[in-house]
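The complex appears here minus one protein chain, its other protein chains still in place.
So that you can tell them apart, the chains are marked A, B, C, D and E in the order they are listed, and the count of residues begins at 1 in each.
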């Protein structure tokens, strides 16, 4: 069963993305499409790419991007131990300002496991 | 009729700005004053300057700054099509971490049109 | 008596930090420990170091970090006048994108004095 | 006659971009292509879009991006007075950390006029 | 044979790190030590962690951090194709402001292969 917090996040994300795409701005549509293609299997697996997207979102401190990539990482089978090793990289590279985002990321990760 | 979301934003902003100015710190007062002067008509129109302030707020990912400049852009007659072309610049320059802010900016923009 | 806003912030912070430390990732545990040690008395007083941590959090625009350091600064006897002089440095160095964080910092500061 | 500084910048930029595109990574090629399309005439003129790209590069403090957009703005007929009004927006929004980038931007702007 | 550019980078880095550690500031020494430990084999391989550190350095636009992690990734056997897939993630997440850092990263990567 999906958690309400995860569901609300996905519903809002989908609703607003639909509106953005409906505006028919060609650059925006292509960028969204490109964003999706970026994380497909290649020389690196999709799982590794999602972990790269996740750590990048952590150090740039974008909570909503973190939530998006956490879901993809979860679907790709990322373990709890792997999560914390990525947290470690993000906190060391990005410093203590990453800590509040680590707290919120862990909370969302727990919601994904309900 | 003004949307409740827009109204709440403006009320909180005004209340706290008043408190900040009441503290009588000279640097803060001058900086606030200077901030207001920056967007006045000059070689560039006020509308263009507000669009510059808006795109800068987008790439720096400051939601409250985005809301402020969206109101000013709205008052200056920015169209929907212009909005999306600025979204495009902000997303390409700033990357996919700007997407969540694009969603919230569009939501606020819709509130401004109620 | 502690304000509900301050209390909620501290409760959530403690709850999630406990979970993060319970995961037993060695890098994370050492980094958290190091973070605490950073602000102890040395050549600079703990008060000065907390003010340094506070201004750094302001310009990096991390509201939760700002709240944490504001509490420590408050415990160390930072005055209202000193607060606004740090606000001035943060706003001049970091620009008008720091203003929304200044509003929220002042609100939290007022909660600390209830 | 083109200044040596401008010429060196463009030569290096072109040489490395060619190598990046030669690697035949589809996401990178599409992103580069999209980046170029972003600044074409639309609801907003190409000149306005280049000024948006310029101010975004200033507040994100990317000297090479600043140089790129300064050249485009110059080609689009941006005046000296307009330049300084964009400097003003960038410095007020982004703070005094933008000042060193303002100095280097002005130096490159002068090179463009040799 | 090591390239002069790589050698100069490493020599300066080592010389200044030695001076920083010689100052005997306990927090700095522990942080440097912790930084090294972060990328050791664990649930994720050292190679994956170095790629995480590399992409984080790219989106945070720290050229010297990029150079450091590129060397570690090179030692861990990262291929050219993997490099460009990480470039793709970094450019999409971080936007066109990452492009100049991509150019310099590729140049340094080529030096590592001399």
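Observations
In this section, a residue touches a chain if its C-beta (ideal position, glycine included) is under 8 Å from a C-beta of that chain, and two chains touch if they have at least 3 such contacts.
Bear in mind that the values here come from a model prediction, so they are computed numbers and not experimental data.
In the full complex, the chain left out of view touches A, B, C, D, E. One chain of the complex is left out; on subunit B, the residues touching it are 26-27, 30-31, 34, 37-38.
The missing chain lies against subunit D, touching residues 61, 80, 84-85, 87-88, 91-92, 96-97, 99-100, 102-104, 106-107.
Mapped onto subunit C, the footprint of the missing chain covers residues 34-35, 38-39, 42-44, 48-49, 51-53, 55-60, 65, 79, 81-82, 85-86, 88-90, 92-94.
The rule is short, and it goes like this: only the chains that are shown with their structure count from here on.
Touching subunit A and subunit E together: B, C, D. Among the remaining chains, the Cα-based centre furthest from that of subunit A is the centre of D. Counting the residue numbers that touch the partner chain, subunit C and subunit E have more than half of them in common. Between subunit A and subunit D, the superposing rotation on Cα atoms measures out at 180°, rounded to the nearest 5. Subunit B and subunit C have CA centres that are 27 Å apart.
Shared interface positions of subunit B, i.e. residues touching 2 or more other chains, are given as 35, 57, 59-60, 65, 81, 85, 88, 91-94, 96-97.
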